[in-house]
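And now, chain A:
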Amino acid sequence: MKQLVEIIQNHFPINDIDLRKKSLAFISIHQNQAIPLLEWLKTTHGYKAFVLLTAVDWIEENRFQLTYLISNPDNFTELGVRVFIDREKAEMVSAHHLWKSIWVYQRELKEMFGINFPNSPRVNESFILEGWDTIPPYRRDFDTKQYSEETYFPRPGRSTNDPAKHMKSKLYPKD
Partner candidate 1 sequence: MKKDFDKDALSDMYKDKFLAPENEIRFVNAPDGSIIEVNPLDDYFCQERPKELKPRKGVVEKFLNWARAESLWVLGFGTGCGSIEIPPLSTPRFDMYRFGVQMRATPRQSNVFIISGYLSVKTLKRAIRSYEQMPSPKYIIALGSCTINGGMYWDSYNTINRLDHYLPVDVYIAGCMPRPEALLAGFGKLKELIKEGKAEKANEYIQNLDWYKANQKKIIKDWNMPDYNW
Partner candidate 2 sequence: MDYSLSRFLYTLLGLFIVMNWGMLMSSTMRRIIARVSGRIGIPWYQPWIDLIKLYSLRSQITHGTMFYLGPVFRLMGGVGLFLFMPMIYGSAYFMNYSFSGDLILILYFQFFGMLGMALGAGEGGQPYSAIGISRGLSQFTTIEVPMTLAVISLAIQYDTLSITEIVKAQQGSIANWTLFTNPFATIAAMLSLLGAFGHSPFNLVKAPNEIPIGPPTEYHGTFLGVLRTNGAILHVTEAALFMNLFFGGATSWLELILKTFFIYFWSVFVGVVFPRFRIEQSVRWFLKWPTLIGIISILIWM
């Protein structure tokens, strides 16, 4: 993995390198360079299998992290390519021309995070939710408990305890 990361470093400006395991590494790259990097890895380094694409909402830093996890089926290594995009204007270049199944992930991200992938096939069709009219649910600022209490009918009598505090009051009532 180390050699590969060094080779990439020679060609692309990557930072934030995390050599997690013998067969797994994460690198970060700028938004504009990401798709060329993926294409380069696919064509020249055998990273032709696509594993997953997902997003992480770093609301404190006001940005989304997109992780493209790709794998090399010949030497069984995996590489995670992290891309940070602006949270306000969440948009990313679609990669559906590289892998045939990636459009499903992009469709899900559009729906669950509100990240747009222009020109991706069927990206505007709803995938999981139906008739959803508030902010996309996987964003950190969407409070699922509050939404659930407002929308559905909680059965009276159910109380919620913070486990740490509850156990403390049960085990050490005097403190």
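If you want to know what made the cut, all candidates are chains of the complex that A comes from, given by their letters.
Keep in mind that, in the parts below, a contact is a pair of C-beta atoms (placed from the backbone, for glycine too) under 8 Å apart; a residue touches a chain by one contact, two chains touch by 3 or more; residues count from 1.
This is a predicted model, so every value here is computed, not measured.
Any copy counted, the candidate of 1 or 2 that touches chain A in this complex is 1.
Note for the complex: chain A touches candidate 1 at residues 128-133, 137, 142, 144-145, 147-149, 151-155, 158.
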